[in-house]
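A protein chain is absent from this complex, but the other protein chains hold their places.
Let's turn to chain A:
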Amino acid sequence: MVRFKHRYLLCEVVSDDPRCRLSLEDRVLGGLIRDTIARVHGTFGAASCSIGFAVRYLNAYTGIVLLRCRKEFYQLVCSALPFITYLENKGHRYPCFLNTLHVGGTIRTCQKFLIRYNRRQLLILLQNCTDEAEREAIQKSVTRSCLLEERSDEEELSDNGGEEEAAEAME
């Protein structure tokens, strides 16, 4: 079968500043990554990576980004991600870095990984939380996610978004 194969990079934007994640926009981030690839890999890198490049999914609450690139050049993109040191939006510069969580061949495998990763993150949040009200809210989210897991093997990303929003809103 002849088709264009892609690699989907699941990354997390980590920053000290809480305003950094909220100012995430797909076009701004896409432009920033393209500029970084042009700087690190030159004209050749910029041209080869930008053909199939797209920001597929962006979650401003958790800072999760899903990038798509062609399979032949995904290593160029992967190697350029550590060179991103700041995010610029409306004249404000926030220092941050991109953590690559998973590289998958399809969106579905990245989604499955993200679901498992978020469950683990909820448990870690439960361990680290200090407030009683927070603790109850997170425990509710955890039990809800376990129930959903029993009901169906595949969860929708929207359900996940609800849990994350609840967890993040509590922080």
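Throughout what follows, a residue touches a chain if its C-beta (ideal position, glycine included) is under 8 Å from a C-beta of that chain, and two chains touch if they have at least 3 such contacts; residues count from 1.
The working rule: contacts and distances are computed from a predicted model.
Its record in UniProt calls the unshown chain "Ribonuclease P protein subunit p14", which is the match among "Superoxide dismutase", "RAN binding protein 10", "Ribonuclease P protein subunit p14" or "Vacuolar protein sorting 26 homolog B, like".
The chain omitted from view is touched by exactly one of A:41, A:70 or A:119, namely A:41. Residues of chain A in contact with the chain left out of this view: 37-45, 79.
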